[in-house]
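One protein chain is absent from this view; the other protein chains keep their places.
The chains carry the letters A and B, assigned in the order they are written, with residues numbered from 1 in each.
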Amino acid sequence: MNLELTVNGKTQSMQCEDRTLLVDLLREQIGLTGTHVGCDTSQCGCCTVHLDGQAVKSCTVLAAQADGSSITTIEGLAHGDALHPVQQAFSACHGLQCGYCTPGMIMASTDLLRRHPDPTDEQIREGLAGNLCRCTGYVNIVAAVKQAASLMRAAGSQSA
Amino acid sequence: MNTATFTPSRVEDLRLVTGRGRYTADWNLPGQLHAHMVRSDRAHALVRGIDTSAAKASPGVVAILTADDVKAAGYTDIPTGAPVKTADGSMQVKCAMPVLATDRVRFVGQPIAMVIAESARAAQDAAEQIMVDYEDLVSVTSMDAARRPGAPELHGVAAGNLSAVAIAGDEAAVAAAFARAAMTTTLSMDSQRLAVAPMELRACLVDYDASADRYTVYTPTQGMLGMRGSLSQISGVTGDKIQVIAEDVGGSFGLRGGSASEQALLMLAARRLGKPVKWVSSRSEHFTSEWHGRALRLIGHIALDAQHNILAIRWEHQADLGAYTCYFQAFIGTRNLSVTMGGVYRIPALFARQELIFTNTAPVSAYRGAGRPDIAYAIERLIDQAAAEHGIDPVELRRRNFIPNDAFPYTTANGTVYDSGDFDGTMSKALVMADYAGFAARRDEAARRGKLRGIGFGCYLEASGAGGAPKDVVRAKFAADGRIDVFGVTGSSGQGHETSFAQIVADGLGVSPAAIRYRASDPSQELVGNGTGGSRSLYGAGSACKMLAARILELARAAAARALDAAPESLQYVDGGFQTGSATSDPGKRIGLLELAGRLARSADGAHPLDCEGEAVSGATFPNGCHVAEVEIDPQTGVTEVIAYNAVDDLGTVISPQLVQGQVHGGVLQGAGQVFGEQIIYDDDTGQLLTGSFMDYPMPRVGWVPNIRNDYNPVPTTLNALGAKGVGESGCSGSLPALVNAMSAALRSRGVPPMNMPFTPARVWEALSERAG
Partner (left out) sequence: MYPFTYERASSLQHSVQGLRSDPEAKLLAGGMTLLPTMKMRLAAPSRLIDIARLADLRGITREGNTIVIGAAQRHGEVAADPTVRAAIPALAELAGHIGDPQVRARGTLGGSIANNDPAADYPAALLGLDATVITDRRSIAAADFFLGLFTTALEPDEIIRAVRFALPRRAAYAKFAQAASGYAMAGVMVAQLDAGIRVAVTGAGPGVFRWREAEAALAGKWSSDAIAGCALDAGALNTDLHGSAAYRAQLVRVMAAQAIDRLS
């Protein structure tokens, strides 16, 4: 089938099979391999991207369902060389080790912060309930989300 | 926010947080074909025939490999690991797993065939058309079932499904100690079978260059040499013809040291078909077919005298090998369970009898700690149980029996030499940190809310990996861009080697870490060394890095002397440069190291005069610590909240505090996973795997252990140049006993007898309701 979607700000027309998953379109056809596949039951969250502004599991979305939509992947989060505060905070707080869950974790975190700019521990726990990490033990991930939240609030108040 | 000045904590972070990591599945080569595996859906069956005719005709299929192809290519079986010596002096009965099943399958998920096609989908479609003619046999999926008289035998050569009985220590001395003991305690503890579950799914891409007779193998590893060595062993292809590439690896935890069936088959396929071939696992295949972890039973008997001195511990260990002897479980179930079987205690007599048992389950190999967290767990549970049974305070029982600080180097009753430690100091520090003394008041407050609190701790000690290579060597090559490339064998799967090894070299040279690039397993550099594993890479390769820095400075001194027209011995090395003056404020004549390097002429082959190697021989060290956990159980639902987790570790000299803390956190959560939910379960009747996905296998998530406080009580070791003890597996070794002792204390207060992990809400509730009656 024919699709048109906007990925990281760039609108493109593509062709794919009806059964092509969004994650496979991104990885195989567009070559954006930053989004990862980690399971087959839609539970690990490694494949999380933003679809029309919301975090979704791209392994459980057909590319066809995303026709006409706007997608942001991990590769689209930074502005040129300027990293997104969530990306910075993950590094600063050592919220990543092997990095495999990290793109999905960052995309879920940015979505969480959009909904809760000053999240409580409980909101962070719920916000990342769809993401697994085997390396970090999560404590530093939670710290990273909180640091990102305060970076973003500070930036918000500066530009206000 | 000023993102332009952002400096990442680790060198590797920038690419990983922007999605530019390169994991195996991210690689693609022009013209590549795709493979899909056919696996047994029976636990135990004869294979009468494999009908591939329909599959061969399936669209897009290029080839189908079965055991006949493996045999024709001269490939042998999956490596079995070093054999263990048995109690009667004979060698272990080894039953190697064939790369593809021949006339029999022995576990659900065992590889039977590989289909190669133009697309992964086409390969999968074709694989479904393969008909396997099975003749079912009775299966045994537990050690108890496998050892019952009359149980079906997996392998004719292993009577009663016993691969070996090994012993360690002194049986007579232990018997004598028990004979005169004033009190004894016995406890049987299982360390249940687990899935390793790194987040990256296994994958492999092999390209064969016929003109050079060379294989390029992209696959996740813990270090090139182990993977290459196993591929060479299976395929018969010499190591110089195999190049292993693993740029980024998404976790390993002991799983990815060597090749399984798929990587070897892809070598065969790439060569035969003249095209690159790629295979990516699914998560369900990870559960059925990749090596599992742990699967041990540890029965401990402890003998005390009237003053509560420990006279002896006698162990009976059973290790579930799975259906075949693959890689490390034999070693885990024998040496790794006995090397530190007395823990941090001064015990005059130790003995272990160890059985290695075959079952119709996936083969078991190394998973974070590989037996050492398990024995630490068992010792600490046994001590707590003895304290409870005989009315002894658990702190005092330990304090009385710790190896004292003036006893080092201390040789244990079974010959292990511990170099250093401050066990009492570490425990004391941890108990203060956890406000152990104030627990009773918190317990009573919780009780008023209807909740059940427990506090527990584990004084663990583990032997970090000695490594199989004779030494670790790292090599420096001064690059044209003015930086120094440092090549080593050990590869990161999350540990941050690019950052920490660069740090060590940079510290030794007094230059910025940005000037150093660590590159693991670079195919252009042949090196001797160990892969990552057994918590040794920081002190192993790291010590070699320290030696490397010293060697560079040795070589540079002469060149600096010529450049400054001064006597070599008169120069000082200050702030990354040679100078005639003695202080930063008064350098005299000076040349920076990197500036000097830039001025020196290369030889005709491009080598730089300062290119050199550093090496170190680093044996096992003994990281240890005391972790304290406080839990609160809701008796109504059986749910446990981890209220507080405090860790005090003696890791010797700490090079990268943030990375070390991360390793402890990760290990603690893996331990929590085992304590509270993870378990691989097979159906005893059908032999089918019941926990085949994340739907049924509970992985730890955010909030399982909300807070971990870390502190250190470092006693530097003299066993390597860095004084470091290794940290990779410490988190598990501390968390298993701390969490389980806390749970046991809470449940014991309600009359619940000792329980095995996992302490799922359902099991905890059942145990409590049985008592409440």
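We take it that a residue touches a chain if its C-beta (ideal position, glycine included) is under 8 Å from a C-beta of that chain, and two chains touch if they have at least 3 such contacts.
Owing to the predicted nature of the structure, the values given are computational and were not obtained by experimental measurement.
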Selected residue (touches chain absent from view) among A:7, A:30, A:61 or A:106:
A:61
Which candidate, B:138, B:182, B:514 or B:695, sits in contact with the chain we can't see?
B:695
Touching residues (missing chain, whole complex) on chain A
1, 17-19, 21, 40-43, 45, 48, 51, 54-57, 59-62, 64-65, 67, 108, 111-112, 126-127, 129-131
Where the missing chain touches chain B, by residue
128, 636-638, 676-677, 681, 690-691, 694-699, 760-762, 765-766, 769
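One rule holds in what follows: only the chains that are shown with their structure count from here on.
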Chain centre separation (chain A, chain B; CA means) in Å
29
Contacting residues of chain B [partner chain A, same complex]
1, 3-4, 6, 8-10, 12-23, 25-26, 28, 197-201, 248-251, 253, 280, 282-284, 492-496, 658-659, 661-662, 664-670, 693-695, 699-708, 731
Residues of chain A defined as touching chain B within the complex
27-28, 32-41, 43-44, 46, 73-75, 77-78, 81-83, 85, 87-88, 90-94, 96-103, 106, 121, 124-125, 128-129, 131-142, 151-152, 154-155
